[in-house]
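One protein chain is absent from this view; the other protein chains keep their places.
Entry: chain A
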Amino acid sequence: MTERSGADILVEALCDLGVEVVFGYPGGAVLPIYDAMFRSGRIRHILVRHEQAATHAAEGYARSTGKPGVVLVTSGPGATNAVTGITDALLDSIPMVVITGQVPTALIGTDAFQEADTVGITRHCTKHNYLVKDPALLGATIHEAFHIATSGRPGPVVVDIPKDVQVATARYSKPGPIQHKTYRPQVKADRSAIEVAVEMLAAADRPILYTGGGIINSGPAASQLLAELQRITGAPVTSTLMGLGCFPASHDAFLGMLGMHGTFEANMAMNQADLVVAIGARFDDRVTGRLDAFSPHSRKIHIDIDRSSVNKNVRVDLAVIADAGHAMEDMVRVWKSRQLPRNDLSDWWQRIAGWRAKDSLGFHDQPTEIMPQRAVRALWEATHARNPIITTEVGQHQMWAAQHFGFEKPNKWLTSGGLGTMGYGLPAAIGAQLGNPNALVIDIAGEASIQMNIQELATATQYRLPIKVFILNNEYMGMVRQWQELTYESRYAESYSDSLPDFVRLAEAYGWKGIRIETMDQLDGGIADMLAHDGPVMVDCRVSKLTNCFPMIPSGAAHTDMILQANEVSGTMDDEARALV
């Protein structure tokens, strides 16, 4: 076997791992890798305009295809620019492998040009990271990195490769299945835990299935199993922001999203339930609200592949450590083999119907302006038959999209949940479109967030990606302004989006089509024009400027202390509440 350069080994290993697309940006410390990719011609490289966008594009690719996203950036600023997206992938459990160039091993620690301590900086925002100092170890390290990124609770893995290791030669052969010395995630649940879980579910009078992103990560089969588990138990289903799409929004048993901007019925059902079954969800503070008032009457089962998620925020009665899909498969099988009857939950459903009757997502259309909720619903009306992939930025528009755009299937909703990264949606849409060339991909954006990675308009143009950016433009960082109204007596410190560009002309400057929608009578036509254009389109949809996102549980409040309407906002909060994020 002949020796090859580290760069050639890397490319060969990526090919062996089935990598088709790499999102990246070249620079001094990765030139050998770029040259090896150029010579090989077997991997498609997508040139972004900023390394942060490479990471979000990789996230969008991963979230919409189920395959790991791969990023290639240079040392120093290339790596530090990628840190936000790496952290985003960690918090949302997205499988991602980031290859970073590094200065030659002899220069490490000398403050060399474009040197940064990448493994040090990324140690706590990755699932794991490596500095490869020996080309003979490079191939095996890359395979291990993919194994760790994609198995167990998925997450980002960084592999830092000094330039001399890319040039030096070694032997490489494709390794067999990885048996890691220490890393062995538990995929199948203990049988006894499954049996107890089924017994608890069968005995419950007021059960609720609280579902999250772990079900999406488990793969589409897990969503099928959730549907089956719901069918045999008859329990209502709510979902976290990250879980939207794992259960069909149009299903009678779906209560909508729960938490800070969740529906009244979802939060009241959580509050009044006697059994909460958390499946691939992590009791995030945006979901629980005030901890001592969270679902106070329930016993709790937590199904999670990550043991450290259990009892982190909320103490549970039963932990089931397993992949969500495997656990639900086992539960369905045990339930059926015992021929457990479907519990009579009619009283429970009657109470839920009462909460539903509040119509907490309701809003009033205005003659003079477009309500943002209406814009999202119009978008849904016009596109849902095509099963679009929706990405978002972060803020009010994100919550309105989560509330008003119904998702029927997994992997169609890509949003930055845990880290809340403005600037996520456009690059994520680019990644999603590359992974799903025939899909309709729409970034529902805000006029402030979209500017955080606006340079990526060029990337979409270069690769002829027909993505659509639909901006709900209210000329405010709306969620910041909403909190200022809630907490700081409407003192709008720096939350006005001043000096906005003309988004239509900006789009045109980048080779996109630009459309402006200003009035209700332009809404449906504007959306139709957007869909009719076969290239990328940016829509500047001017919406009601001061509308806020309700319902809302203010941070530090209980599920029962929901603000349903703007006229319930008091404008002040005590210091305890102000100190919460």
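By definition in this document, contacts are C-beta pairs under 8 Å (C-beta built on N, C-alpha and C of every residue); 3 or more make two chains touch, one makes a residue touch a chain; residues count from 1.
Just so we're on the same page, contacts and distances are computed from a predicted model.
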{"item": "Name under which UniProt lists the unshown chain, selected from \"Glutamate transport system permease protein\", \"CobQ/CobB/MinD/ParA nucleotide binding domain-containing protein\", \"5-oxoprolinase subunit PxpB\" or \"Acetolactate synthase small subunit\"", "value": "\"Acetolactate synthase small subunit\""}
{"item": "Hidden partner chain, touching residue among A:D306, A:E475 or A:D529", "value": "A:D306"}
{"item": "Residue, one of A:V11, A:V71, A:I148 or A:I352, that touches the chain absent here", "value": "A:I148"}
{"item": "Interface with the undisplayed chain - residues on chain A", "value": "119-120, 123-124, 127-128, 131, 148, 180-183, 306-308, 310-312, 315, 574-576, 579"}
